[in-house]
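Here the complex is missing one protein chain, while the rest keep their positions.
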Amino acid sequence: MVIEFKSKPSILANGAVAGPLEKKSVFYSYFDSVIEDERWNEKTNEQGHATMILEACDIVMKKANIKNLDVDFFLSGDLVNQMTPSNFAARELAISFIGLFSACATSVSSVIIASLLTELGASQLAIAGAASQHNAIERQFRYPIEYGGKKPATAQWTVTAAGYALVGKHNPEYPSVVAATVGKVVDVGDTNPFHMGGAMAPAAYDTINAHLTKRNQKFQDYDLIMTGDLGKVGLKILKAMFAQNGVKPEELQLLRDAGAEFYGEDQAFLAGASGAGCSAAVYFSYIIQQLKSGRFKRVLLCATGALLSPLSFQQGESIPCTAHAIELTME
Amino acid sequence: MIFIDFLLAFIVGGLICLIGQLIMDVGKLTPGHTLSILVVAGAILSGLGLYQPLIDLAGGGATIPITSFGHSLTQGAIAEAEKHGWVGVLTGMFEITSSGISAAIVFGFIAAFIFKPKGKAN
Amino acid sequence: MEQEQYKNLEQQVTPPTPYFMNALKAFLVGGIICTIGHAITYFYIIFFDFTEKTVGNPTVSTMIFLSMLLTGFGLYKKLGQYAGAGSAVPVTGFGNAVISAAIEHRTEGVVLGVGGNIFKLAGSVILFGVASAFFVALIKLILVSIGVVQW
Partner (left out) sequence: MKKITYFFFVPFLLAGCSGNEKTIEVYDAFEGAEKRVEVREVLDRNDDIYSGTAIFVDNELLVAVQAKPWLDYKKEKIEKELTKQFEEQFSDLNVLVSADYKLYWEANKLKNEKDQKRVADGVEKLKGLVKEET
C-alpha cells in the first residue's frame, strides 16, 4: 500500500543518541551524543531506556529551539513489553502520544504516521522515532545477559541507541517525505530467533518491490536504498533475491543495510547490529546529514522488523516480519 | 601415572561436551534441550550401572559434566529404594546430589546482590 | 517467490555452521574444565577427609563457586561464545544458568525477580533429572522385585 504525500512534509530536526558500546560504530561521529553508562545512570535498564528516549527528544527540540508545548504529537515505539520506555518518556514530555509497535521498523512507521498527520493538517510539529537498549531487549527476547550461550554467526547484536526526528510542514531546505509504503506481514516460516536477517529479507523485498512498481521507479532513480537491520547475512540474501529477479549487479551496489554496516568488520558483533535503535539512529543522523549536505538527492529507507515474542517462539510459531519504507528527497 | 589419570579426565569430559555440542549443532536444539537430554542420558546410564565405572575411570571427567547430576539423583533413588522399597524412590532422590543445587541457589542468591549484568560484546 | 524457492536461496547464502570447529572447541574447553574439576577432586581428597565416592559434592560446589565469579565478572558469556557446549555441559554451565538468571532479575526485586526467575534456564535440567531418576529407579525396583536383576 503506497502513500504519496502531496504536501511533502519535511524533517526539520533530528537527534540520535547511543550507548557506550556504540563508540565502536562506523556512524559514531554522526551521533549527537554517546553516554558512558549503558543504563544512563538509572537503576534499571528500562529506566535507562526511557531516559535515553527523553535525551534524544530533548536534542531534537533544542536543535529546532522549540519547547514540548509547541509539539502536537509524539510517536514512538520500542521492543520492551508494552513499550514502557516510550510510555514513561511520553509521561515526562507531556505531548499527546501514540505508542507504535512494528518491532525494528517502528523508526519508519512512526515517520509515516507523523507525515500523514502533517499532511492532514492536524499536526504542525510531531516528534517521531524509535529506540532500543541492548540489555533490556536481550533479557526479554533471548537469554539473561551473563548467560554463556553460544550465538551462531547469523546472530545480530541489539544496539543501544535512539533516533528521533521532528516532522513538520514542507520546507525546501530540509529533506522531505514524498512517498511511503506500509509493508504487509510476510512469514516464510523461519523459526530461528538467531537468524532474523533470513526471516526479514522477504518482507524488505516485498516492500521495496511494491514501492518501486507503484512509483514505477528503478534502483538507479535512488542514490541509496538502505534497509534497517537485516545484518550482513540478511543483506546478502536480499541482494540474492533481487539478483534472481533481474536486478543488475551495479544497481545492487545502491542497496545497503544499517545493521550490516553499523559495527563495521568487528567480528565480536557477528552478523552486525539489529534493534529499533539501529535503523532509527542511523537514519536520523547519518542519512539526514548526507541529504542536507547534498550528497544524496533521493533515498529509500526501508526499516525491517521481526514481529515475534518470546511466547510465540516457545509455542513453536514461525517469525512473521514486516518492513515499512519512506522515500526522502532533498531539492 | 597421575598424568594419565588427568588425561583420561580430560578426554572423557571433552567427549561428553563434544556430544553435547553435536546435539546442539546437528540436532539444532537449544542449550536447554541439550542439557535435559544429557541429564536423562546420565540417569539411564546410571540405572544400567554403566556410569559408576565411568566415574571410577575418569574421576572429574565424569563428575563435572551435567550427566553426573542425573547419575547422583538415580543412585540416591535406587539406594533408598533398596532399603525402603517404593517410598525410597522418592525420599532418596536428593540424598547424594544435594550440593549441586544448593550451591547453585546459594551462590545465585549472593551473586544477585554483588553483581550487575553488563552488556559488553568482547 | 514461493517459500521453498526462498528457503533454498536462504540455505545457500547463510554461512554453514562450522560443525568441526565447534566440536573441537567444545571438546577442548570441556576437557579443560573437567581437568580443573579433577584437580579440585584431588585437592579435596588429599587435604580433607573425602574418599573418591564422597568427593563429588565439594568439587561440584567449588566449581559452581568459580562459575559464580566468572559469571559475575562477565567472563562466562565470552567463554560460552567460544566454547558453546564446552562451557554449558559441565556443572559450571548449570551454575552459570542459575546465577545469570538471578543476577539478571535482581532489578525486579528479590522475591518476585530473583525468586521467580532463578530457575528460568536451569529448571528444565532439574525437572528432567528428577523425573528420569524417578522412572529409572522405579523400573529397577520393579525388575528387582521380579527377580530379573539384583541390587
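Each chain gets a letter, A, B and C, in the order it is written, and its residues are counted from 1.
Going forward, a contact is a pair of C-beta atoms (placed from the backbone, for glycine too) under 8 Å apart; a residue touches a chain by one contact, two chains touch by 3 or more.
What you see is a predicted model; the values in this text were computed from it and never measured.
Participant: Sort by label and list the shown chains the missing chain touches.
Facilitator: Result for the missing chain's touching partners among shown chains: B, C.
Participant: Can you work out which residue in B:45, B:96 or B:112 touches the chain that's missing from view?
Facilitator: B:96
Participant: By the contact definition given up top, give the residues of subunit B that touch the hidden chain.
Facilitator: Per the touch rule, subunit B residues meeting the hidden chain are 1, 3-5, 7-8, 10-11, 53-54, 56-57, 59, 79, 95-96.
Participant: For subunit C, which residues reach the chain that was dropped from this view?
Facilitator: Against the missing chain, subunit C presents residues 21, 24-25, 28, 42, 45-46, 49-54, 56-57, 82.
What we mean here is this: only the chains that are shown with their structure count from here on.
Participant: With contacts defined as at the top, give the pair, B-C or A-B, that has more of them.
Facilitator: B-C
Participant: Could you put a whole-Å number on the gap between the CA centroids of subunit A and subunit C?
Facilitator: 37
Participant: Measure off the straight-line distance from the CA centroid of subunit A to the CA centroid of subunit B, and report it in whole Å.
Facilitator: Each chain reduced to its C-alpha mean, subunit A and subunit B end up 44 Å apart.
Participant: Could you pull out the residues of subunit C that touch at least 2 other chains?
Facilitator: 17, 22, 71-72, 74, 83-85, 88, 93, 97, 99-101, 103-105, 121
Participant: Which positions in subunit A touch two or more other chains at once?
Facilitator: 139, 144-146, 149-150
Participant: Of all residues in subunit B, which touch subunit C in the complex?
Facilitator: For subunit B paired with subunit C, touching residues are 5-6, 9-18, 20-26, 31-36, 38-40, 42-44, 46-47, 56, 58-61, 63-66, 68-70, 72-74, 76-78, 81-82, 85-86, 89-90, 92-93, 96-101, 103-105, 107-118, 120, 122.
Participant: For subunit C, which residues count as touching subunit B in their complex?
Facilitator: For subunit C paired with subunit B, touching residues are 17, 19, 22-23, 25-41, 52, 56-61, 63-65, 67-68, 71-74, 78, 83-86, 88-95, 97-106, 110, 114, 118, 121-122, 124-130, 132-134, 136-141, 151.
Participant: What residues on subunit B touch subunit A, complex-wise?
Facilitator: 24, 31, 115, 117-122
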